[in-house]
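First up is the structure itself, then whatever we jot down about it.
Every protein chain but one is kept in place in this view of the complex.
Naming follows writing order (A and B), and every chain is counted from residue 1.
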Amino acid sequence: MQKRVAICAVAQIKNDPNLWYARFQNMLLECFEGIMSQTNVTFDMEKGIRTVITCSDDVWDARTISNNGMTDVVGAHFRGEEKMAQESLNGLGYAMASILSGHDDVVLFMGHMKESQPESRNMCTNLAFDPFYCRPLGMDFVNVNAMQARAYMEKAKITEEHLAKVVVRARKNASKNPFARENDPVSEEDVMKSPLLADPLRQLHYYPSTDWAFGMLLCSEERAKEFTDKPVWITGYASCMDSYFLGDKDLTSNFSLKNATERALKKAGIKDIKKDIQLFELCDHAAYQLPMWAEGIGLVNDGYGGRWVDDGGMDEFNVNVSGGMLNGNPLLLGGAARAIECFYQLRGEAGERQVKGAKRALAQSTYGAAGQHQAVVIFEV
Amino acid sequence: MAHKKNRNVAIIGVGQTKHSSHREDVNQPELIHEAVSAALKDANISIKDVDCIVHGNMELFEMIHQPDLWHVLGTGAYGKDSIRITTGGTVGTTLACASDNLVASGMYDIVMAIGFQKLQEGHTTGGITNMADPLWFRNLQTGALTGSTAYDVIQEFGEERAKRAAMMYRIIMDKHACLNPNAHRAFGLDFDQVETLMNTSPKLVGELRLIHMCSQSDGACAVIFASEKKAKELSKKPVWIRDHITIHREETFNIFGYHKNYPVLKTHKFAAEQLFKRNDITNPLEYFDVFEMYDPAAWWGLDWLRDFFFLKGDEHLRLVENKEIMIDGSMPINPSGGVIATNPIGATALLRVAEAALQVRGDAGAHQIPKEVKHALASGFGGTMWTVLMMLEKELNW
Partner (left out) sequence: MEYWGVKVSDIFDTMNDRFRPEGAKGVTAKFGYDITGEGKWKIIVSEGLLEVIKTDDISDCVAVMVCDGETFVGINIGKVDAANAFTSGKVKIEGDFGQFGKTAKMFKKYVPKKAAMSTRDYILDMFGTLVSRFQPQNAPQEAVIVYDIGGADGGVWTAYIKDGKCELKEERAEKFTVKLEVQDAKDWVDVMLGKVDAFSLLSAGKAAIVGETQLALKLGEIFKKYQDPMASGTPEQELIVLKKIISVDQKFSTGPVMGKFLNALKEKKILGNKCPKCGRIQLPAREVCAVCRVRVDEWVEVGPKGQVRYMEYVYYASPDPLTGETRETPYGMANILLDGCQGNDTFAHLIRRDQIDRIKGGKDDVSGTRVRPVWNEHRTGSIFDIKYFEIDE
């Protein structure tokens, strides 16, 4: 087991379908001020924040070096700043490394993303494919996820009814989360009748376009008491990359998630996740991914996702009580949103949706088509 | 004394491609694979020994979103921890700093940093201009091209001396590039061309001329970092990372007032001061044996010597005029030929670290400096005048 780092404070704005009246600087500034007022942290070169880690993306911001325009609103003028140009949960892992290395003892981690800015999300994710073969074929994260959905539903005996159940539950849970995107409540019938995006994925099976920003303050174990009475500890992080071409992998194998989970648990010294972890936050970009990722982290046996949904596994194991990615977080920031839910829950500050007695939590996130890259972080109090 | 660290980290392998404006013979993952294979061979390990891959470049130059997903075909990240960290032109040094942090943290024993760019697959100056705010400065900016440093040096030292010194700097870099088989541009310039080139090379912005400016290259670089224990087991010549620092500044350029009552704080100088202070280095010019500097243009390279080494008056000009920055001089700068010769942006700053490490090992071949290298410095530059500095050491003596 390795050393741990503390999350001392989090700040966020409400997830919103279209923050047309704000540019990302406005969104970040609110979060920045939230962290400053909660912790009174400074930017002193000896004792304060020397390094800010940010999360954003050049394609989504239509901006080379997307972190360039945020230096001032994250306080990084004449300080260090490094951008996690990948799914945000990896930013937490990297912040952990920066602190455990001894190079930094206080790190500010901030991220933003406006999915409402580009005309089409699929045009952006199409650019994640090679220009010669997959891109001209029109691949994007939605239609490749649909291929994975088809294969996984077959394997785990997932039906339209299961997916509808997942969606309805996500919206219900999110309605108790004041920072969640406000969506209309839907019935299982609404879900099953919603238009197809890419067969078998329907519109309501997929997370809606969202704008959001967040901030977190992390520090070393020794210094946590300076900033909070209730630190939440990060005890393990790992990620894993799968192969690129769809033909090179079994889309239902959960190869990268299994590896990432195994490594993160080992670092955190956890043997039995069902016993030792009481809360799970998974990045379900689409409804089928909730049972699939639950299999990947070892909460459900391979191929039993359908039965697990039937048997009430989602509630039994406290999976996505926040409403999950499915209710709406921006693509790049789903992992940060999961981490923030773990933070609130473990501190006992989750209000109406509070899970009693949760001591440890697991957050998972993914990027790329069909879960190519996966990351897992373990928290505890 | 060095900056505190959980455990020590060393570079145990470096690899790079031949850099060129014409690498149509390979696609992006293939280009990366060349550098990765070279680094693994140099470290005498296999990809199985690597725990984590750190990937970086700038997406809009090639218009590939999160390219680490496709590049897994060449990076070797399959089945491994894999993250992507970027800054700007500084990204290569950021990858090195991140790798150092990841290993020092105890989370990974061996980490490989991969910097990459294939600038011929997009429009470089257009891509850089895209970093400006779309609401105002994007309409005005011209990439990273600016004549302001030329203007400053000319104002301070007179036109003749300034232009001559900048061209001397340029020709010295070309002489170094001619010694480096991987360099993109090596023209074979000679000192008797100073006069001609400083007056006839086409102008880009003000007195910044085409010959002063860096190239646009295709290329990749990979550097392997290992924990102290692993490094001592695996490497005969580990190069130790002593410390690093990153300093950014705001997006707006509030630096053009030209009034003595309103001095401008410079990132390079601030970074160097902070880094050297916490490592008890009072005279960096004396301390370091070689400096691989991210010098995107001859004027900048010339001017920045003053910032990094705390020089006074015209000391930096004299270093150049007296050829002290040449490979056999007292303070060799960029024996590799530097950024003016070779610039695949996402790899450029990592090449500075890689080349500095080769110098410490004594393995730089024809461009090895002819004296022992114990202390090396590497810098990155990018964004709106951002700085990253990394210090490399031959001996682990702290």
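For the reader, a short list of remarks on this structure follows.
Assume a residue touches a chain if its C-beta (ideal position, glycine included) is under 8 Å from a C-beta of that chain, and two chains touch if they have at least 3 such contacts.
Owing to the predicted nature of the structure, the values given are computational and were not obtained by experimental measurement.
Check B:L204, B:A222 or B:L350 against the missing chain and you find that the one touching it is B:L204.
Only one of B:N261, B:T282 or B:N397 touches the absent chain when the whole complex is considered: B:N261. Only one of A:G34, A:G75 or A:G305 touches the chain withheld from this view, namely A:G75. Contact between chain B and the absent chain runs through residues 21-22, 24-25, 63, 123, 125-127, 129-130, 134-143, 145-148, 151, 155, 185, 187, 189, 196-197, 200-206, 210-211, 249-250, 252-262, 264. Interface residues of chain A facing the missing partner chain: 19-23, 25-26, 29, 33, 43, 59, 62, 71-73, 75, 77, 114, 116-120, 123-124, 127, 131-132.
Note that in this section only the chains that are shown with their structure count from here on.
Per-chain CA centroids place chain A at a distance of 34 Å from chain B. Chain B makes touch with chain A in their complex at residues 3-6, 27-28, 53, 56, 58-61, 63-70, 72-73, 77-88, 94, 97-98, 100-107, 127-128, 130-131, 133-134, 244-251, 265, 267, 270, 274, 382-384. Within the complex, the chain A residues that touch chain B are 2-3, 45, 51, 57-59, 62-65, 67-69, 71-72, 76-86, 90, 93-94, 96-103, 124-125, 127-132, 237-245, 255-256, 259-260, 263, 267, 367-369, 372-373.
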